[in-house]
Every structure is written in structure tokens, then in C-alpha cells.
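Yeah, one chain of the complex is gone here, protein chain that is, but the others are all in their spots.
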Amino acid sequence: MKNSILRTENLKAFYVLDMQGTQKVVKAVNEVDLEIHEDEVYGIAGESGCGKTTLLKALYGAIEPPLRWMGGSVLYHMNNLAVDITSLDAEEKRKLRMEYISYVPQGSMSVLNPVLKLNETYQDFIGSHVSGRTRQEAFELARKHIVELGLPRNILDAYPHQLSGGMRQRVTIALAALLKPRIIIADEPTTALDVVVQRGVIQLLMDIQQKLKNTIVLVTHDMGVHANIADRIGIMYAGKMVEEAPTEKIFEDPIHPYTRFLIDSLPRFGDKSTRSSAPGSPPSLADLPAGCPFHPRCPFAREICTQEMPALVSLSSDHKVACWLVGEN
Amino acid sequence: MEKLLEIENLSKVFSLGSILSRVHIIAADNVSFYIKPAEIFTLAGESGCGKTTTARIILGFEEPTSGAIIHDGKKKARNEKVWFTEGIQAIFQDPFATFNPLRTVDNYFFETVKNYKLAKGKEDAIEWIDQKLNAVGLTYQEFAGRYPSEFSGGQLQRISIARALLTNPTLLIADEPVSMVDASLRMSIVNLFKKLRDETGVSVLYITHDLATAYYVSDRIAIMFRGNIVEMGSVEQVLMNPRHPYTKLLRESIPEANPKKRWTTTVNLTELEQEEYLRKGCKFAGRCPEVMDICKGVVPADLIVNDTLVKCHLYSDENSSAK
Amino acid sequence: MKTIRDLFRDYRFLFSFIVLVIILIMAILSAFSPYDPTLWNVVPKELKPSAKYLLGTDSNGQDVFWQATFAVRNSLIISLIAGLVSRVIAILVAMVAGYRGGTIDRVLMFIGDSLLVIPLFLIIVMVAMMLRKFMNLVVLGLLLSFFGWAWDARTIRSVILSLREREFTKTAVLSGTGTIKLVLKEYMPFAMPLIFSTLINNIAWAIGLEITLAFLGLVNLNIPTLGTMLNWAIYYQSILLGRWWWVLTPVVLSLFLFIALYWLSVSISEYLDPRTRIQRVGAA
Partner (left out) sequence: MAFVKRYLIPRLIQYVLVVWLGITVVFFIPRVTPNDPVMAMVGILRARGATLEPGAMDGIIRDLTEMYGLEGSWSDQYWAFWGRLFHGDFGVSFYQYPAHVNQLISTAMPWTLGLLLTTTAISWIVGNIIGGLAGYYSRKGWSRTLDAIGMVIRPLPYYIFAFALLLLFASTLVFRWFPVTGGTSLGARPTFTWVYIKDVLWHSALPALSLTILGGAVNFQTMKLIVQNVNAENFVQYAKLGGVTEDRIVNKYIIRNALLPQITGLALSLGQIFSGALITEIVFSYPGMGMLLYNSILRGDYNLIMGIVIFSIVGITTAILIVDLTYPLFDPRVRYK
């Protein structure tokens, strides 16, 4: 059993928006308990509007208004003591970023400063964390790192607008892995990319993980990407974790009705049998239905499902499900 | 009649920049294919391969530089707006952008009915619209008088399909119809296309970069790369045992939803797209694993290998014996 | 109307609404003025403000308050003419350039840009000098409108260009809608708010310019406007001789008018899209 590196307990993070007087509360992350191990690729799957990006922000400690901590804690396991980042101040959090945990945001196309050459951007990030290094040393570290990851040598002398979308994405990932962080969080790193470039980006993430033996938390709605890279997958729906299991179990033996619909609706080469999608559409996080949020669309919904929210129960050592069906058998 | 719509060596060259610094981008390069009645034909490829440009030319939103479009046996003159022959309608990628957020959705329906004189009075029009809405699983009551923002993505895309069906078109052009819709709802829209093809005999030109859905829904498929059709044939042939190296690369790079089929080899990526556009000879020569000298100089011909078209020197006569 | 209720929550909208209402009332009051604005010496000269003469009297023997009501009315007339006519020109130029595109677009935009770059004030001064004998409210309004469309044509054109790329344009075309109907039905709802806030800016610009031209003596001085009133006040050295009430009336009135108009346009455009605020520099 690998020891865990990142844990959340009863984590709650909501967006509190006041739209000209009336207050709207979006329950983006609603009591999530998560445990991520060392040297592992943990995949988080879910559709748009299920709160996965907010969960990542919470894990990274990037909570800015209108998003607010509502409860629970996020614990980093650093040299065997658990640090709750909700209690850290800005400067302590800043020190942790890039050195202990780094973040690859969603829209990576516009994440690099357009008026700076890439090596200046790299030096900004290095200089802010590693004091005492001369500019030349930092520049050398960046160039060695880039070549190691198989990117072209002269990429650092170019401006962001001179690179293709795929290349900019890979440069951002290389930047995130620059100071050898223990955890890398990647939010939909491949959505806007072509299939072949997407494969290159995924392989870059896998190379980094194998080299640094660290943890990658990967969020994407593309189950194919999860199948290719993730060791364990967590399925999110309407702000809650509904199922968590190793990749093979999720694909071969999904328990939660939503996960079953998700897996069944994926087209597969060589099999043209009719596939159906879940009826209805996902609920809005601002007014969630009572009880289990999936019950309006669930064919197996029972009385209790419409009243109480099922807790995340462990079926076996590594398979957890939040559904009342599990309670019976 | 055998061919509903035929495209004959359609080309489109965009020239950008001011008079001093001219840059020519060949978006479509001698594209030729045909669509049979009651058939779902897919035009697939990565971004920048010319599939959307081809769709825009068929719909008349773009003037082709050369080539012809033959619809219902009549050759379309270059400047004649094709959509006025009510035979062709379109469905777009982003359901929320398809309708003006400041106007109610039913405006477009009544305008289409009025402009194409499909019904006499208001009741007649409502009845006609309701009939089309039922075909996509909706009713007139739940749709009348509401703004686009009051629907979900999936519902709005169905409404967009209903609008396209109003004029009883013989061909629907769907430009990436499901890429913005949630994965779990995607199948309901894709199944709709199959139902419409079987029940009303409408043909669908399906434009996408997602080969998995293309495999599930279409009968024939054409793979495009930098403006050329590199492989075209039945979807079973083309996707299950691809012949052109690019189709193979595409097919391998798709992350399949099956943990047992993970990538084994790594792919090398060039970062200069511009080069590929202007390359003489085969445009894939830059990163083709089976590149030969001839590929760099001579543009490969469109060869037929047991009724699938392949644009690759590997399959020319002197080499086909080896394959 | 929900939007009006939201707008009133913005203090700037509230302030500008109150000021504009007061000014409109003054303009309407001019119809009930006991004195004819063009006649002189109808009241005793240079009296301090008193119960009988609310804002005192001036050296021409006119009641400052009633004179101000005419001044406000005429200034508003000029700037409304200038604003509305320049809207028509701006919309036409934007529609043709934005929708037609190609060489017409480049030519129109070149003319627009050069009007922006060349110091318009001097050209307006020259034209006003030449038309001095024919100058009246309408002519001045038309003159200002002829130079006031360039900046706004460019803004409206960019809105139209972005709308043309949007997919609902294609849906409308596929529904068989003609070009004119398409522009009116699909684009107007987007362009209207922008046209309205640029209209307000243009009105403020026109009033400011009218005052400047009046100070240069390039307008018909016996038609009372905010500018001519100020010109007469300076002509009779009312600053040095301490007749503050005569000179302060037009200055304070136009001060409040400019602030109110600016705040109105800012609060509206901010309500529409918080990121883009109309960047027009204050009236010349």
C-alpha cells in the first residue's frame, strides 16, 4: 500500500456570487474525501460543470473570491508530517508552489507572457524560488531541462506567439516540472489539441512521471486519455466523488449507474452496436436536487435516493462508490 | 439518381497579408468526392486540414478558387448561393452560438417557414414545426417563446437539427455537431442522425476530428490532411485496416477507452505547420515513417486499392506488388 | 423593467438622471419665459440674485435665469441634431464597411482614421469662419455632426465584424433572411446599446465644441446658448468687475451637464459589459 501524499477531508468549496442583490451559491465541491498516493497518476473524470476544475483549485490552494473555503481540509504529506494548506499564509503557499506542487492550467494557449522570450519567463519562475542562483546558472538549468524532455534546443529563444498550440502546451508542462515538484496538477491539458499532438503531450507527462517518480493529478473528460495514462480514476458528478477505483475496474466493472452510462456510451472501434446516453442532462450546481444528485436520471432510483446523499463507501481495499444500491448487497 | 452531391477537384487558396507581403495558404487542394442519397459521409481530419473550408464552399459561404459542385445533377455556378436550393441545410458546432441570444428560438423557425413558403397560416406553420420537433424528440409547447439560454446544450442542438429539417432537405451538413456536447449526451444526438437517415432518407455530410464517433455513425469516410483527401472508402475498411501512413498514425494516436490498448511507441512532432502547407510532393513526407525519396518530389496520385482511394506512392503499381 | 431597476443601483446613473431631469425642466420652462431672449434692457441691469430675479440680471439688461433656460434649450437642440445625424452617418458607414468589406471597407476606414488623426477643431473653426453669416442652430448642428462620426463608426464596425463571424448569421442566412432584414433583426439588438452610449458622448462633445466656437465668436451671438451666454459674460469683463452670478451660471450649468452625460454613458456601457468602458476623451 503506497503511502499517501495528498489527502482531503470533507472538503467543501463554493462560489458565492451576488448577482445585483440576489445571492447565488454554486456548490462546486461538496464534501469530497480524496486520498492520492506517491508515484501515481490519479485521473479525475467528469463532464463540464461537475466541479472538477474547482476541486483542482482547492487541491492547489488557489482560492480567490468568489470561490470560498466552506469546510474540510486539504493535507500535503511533506517529509512525513501532514500540513493543512487552508491554514498557510500567502508567503508559505507561494514557497510551496512549483517546488512542492505545480499546476498546468486549462487554457494553456494564453498562459505565457506574450512580450517575454521563453527563457525570461523560465528565469522569472526559477528566480522567484531558487535564490542565490545567477541568471546564467538558472538559464543553463532551464535549457538542460528542455533538452532532457525532448523539446528542440532553440525553443527558449522564441516568443510564445511564434510557437504552435501543441508546442506552447508542452513548454508549459516542462515549466511546471522544472523544479522537480512532488505533485503536478494538470487541468484538461489536451482538450484544444489535435489527436497526434495530444498523444505527444500525454507521453511528455508520462516521461516526467517516470523520471521524477512523483504524482500527477490529471483532469479530463476524455475517458480514452484516462485509460492510457491513469493508474486510478475518480468519477465526479455534480460536485461529489461518486466512484473511485483502479483504471481496469472502472472500465471493466463500473458499479455506479452514472459511471456505467459513461463507459457504455463510449464508441469503440470494431463494435457498431447501438449505444445509448443517460437520459436528461446534468443538474446545475446552483440548485442541486435533494438526496443523490443523479437520482433524476437514474433508472434504479429508489425512495431513499431522493432523500439522502449516499456516502462514499469502500467496497474493497481500492474500490469506493457513493450509491445506495451498494448498501444492500 | 446515383450521386446526390458531387464535388469535382475543389480548390481554395487564401492569400493573406498586404500587397507587399503576400502569403498563400492552400486550404483545399483538388478535393473530389460524392455523397449518395440516404448516406452518412464523414469528412475527417485534424484542424487546418480543409474540411470546414470544403463545407463552407458547399454551403456557399465561400467562393472556391477552382472546381465545381454538382447538386441533384445540376452544376452549381460559382456565385450561385447553393443554400437557396432548399435541398441543403446545416448544423453548427456550438449550439449556443447557432441562435442569437437576444432573440427567441422560434423566430428562426417561423422565418424559415415564411421564406420557403412551407405553410399557409400560423396554425399550419406551428403544426409543421411541431412535426419536425417531434422527429428530434421535442414538442412545440416546451420550445415556443423561449431564449437559447433557457435550454441545455443537448436540447439546443436537437432544436438546431429540427430547424434544418424544416425545408425537408436532401442533405444535412453537420460541422462538428457533437464536440461541444457532453460525452454522456453525445450518443443521443449521433443516434438521431442514424434515425433520420433510415426514416427520411436524408444524407448527412459529417465533419469531425473525432474518428471514434465517425466510425460509429458513418457509412463512408474521407481522411483529409493539409487540403488533400489522403484516404477514402467504407468506414470499416479505412478505420479498421488503414493503408495511408497518416491514417495509421491518426488511428494509433486515438486514446481508446480500453486500458489494455495503451500506446507503445512514441510520436515525434514537428512544430512548423507552415512548412507542411507549402511542401512540394506529398505533404506528409515531413513526418511519414515510411517516407521514400519519390514522396519528397512528386505528388502521389489517387490510387484505388480494393475500392478504397489512397493518395500514397507506397501503393503505386511498381510498389503495390511488395505490399 | 428589471434593467432600469438594476441601473438605478449605480449612484452615477442616479446622479446623471437627476441632473438631466433638472436641465430638461429648465429647457421646457423657456417656453414660459416672460421676456423675449433677443430683446435687451427688459430688466434693470447688473442686479445681484434676489427673490425677483433668481439668478440676478446681466449687463445686457436680461434676466439671467430665463436667459439660461433658452441657452440650455438651444444648446440641447444643437447637440441633439449633431448627435443624431452623426449616429446615422456612423451606422451607415459601419454597416457598409463592416458587412460589405473589401475595398469599400478600406476606403471608408481610411477616411475615418484620417478624420481621427487630423486636429478636427481647426478644420471646424475654418468652416465655421466661412459660414459665419449663415450660422444658426441647425447649420451648427449639421457642421458638428459631419465631423463627429469617425470614432463611433469604427467602434460600431468592430461590433458588426464580430457579429458577422458568429454562427447565428449563418443560421439566419440559411433560414432565407435577406441582408437588410438580417442586419436589422440580428445585429441591431447588439448595436443599439452601443449606439445609445456613443450618442450621449457625442452630445457632450457637441455641447463642448459649441461653447468653444461661441467663445471664438464664430456663432450667431444673439441666439442664446451656453456658449454665447459665456461669451457675453466675458465680453463685459464680469469676472474682473465681480458680477460672478452672470459668469457662473453657464459655467456651472455646463459643468453639471458634462458630468451627468459622461456618468450616464459610463454606467450604461459598464452595465452592458464591465470590461469595455467607452474611452472617449472629454469634449474638446
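Labels for the chains are A, B and C, by order of writing; each one numbers its residues from 1.
One rule holds in what follows: a contact is a pair of C-beta atoms (placed from the backbone, for glycine too) under 8 Å apart; a residue touches a chain by one contact, two chains touch by 3 or more.
Keep in mind that this is a model prediction, so the values were computed, not measured.
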Out of C:77, C:259 or C:272, which is the one that touches the chain we can't see?
-> C:259
Answer key for A:25, A:116 or A:212 versus the chain not shown reads A:116
For the chain left off this view, which of A:76, A:125, A:237 or A:324 is in contact with it?
-> A:125
Of the residues in chain A, which ones touch the absent chain?
-> 60, 62, 94-99, 102-103, 105, 107, 110-117, 120, 124-125, 127-129, 159, 161-162, 175
Pick out the residues on chain C that sit against the missing chain.
-> 12, 110-111, 113-114, 116-123, 125-127, 129-134, 204, 208, 211-212, 215-218, 230, 239-240, 242, 244, 247-248, 251, 254-255, 258-259, 261-263, 266, 275, 277, 279, 281-284
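Here is the rule we use: only the chains that are shown with their structure count from here on.
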Chain pair with more C-beta contacts, A-B versus B-C | A-B
Chain B to chain C: how many Å between their CA centres?
-> 52
The distance between the C-alpha centres of chain A and chain B, rounded to whole Å, is 32
Sort out for me which residues of chain A touch chain B in the complex.
-> 47-48, 152, 163-164, 166-167, 194-200, 202-203, 221-225, 227-228, 247-248, 251, 258, 261-263, 265-270, 272, 274-278, 281-282
The answer for chain B against chain C in the complex is residues 59, 61, 83-84, 89-90, 92-94, 97-100, 102-103, 107-108, 111-112, 115-116, 160, 163-164
What part of chain B is in contact with chain A in the complex they form?
-> 46-47, 152-155, 182-188, 191, 209, 211-213, 215-216, 239-240, 249-251, 253-259, 261-263, 266-267, 269, 271-273
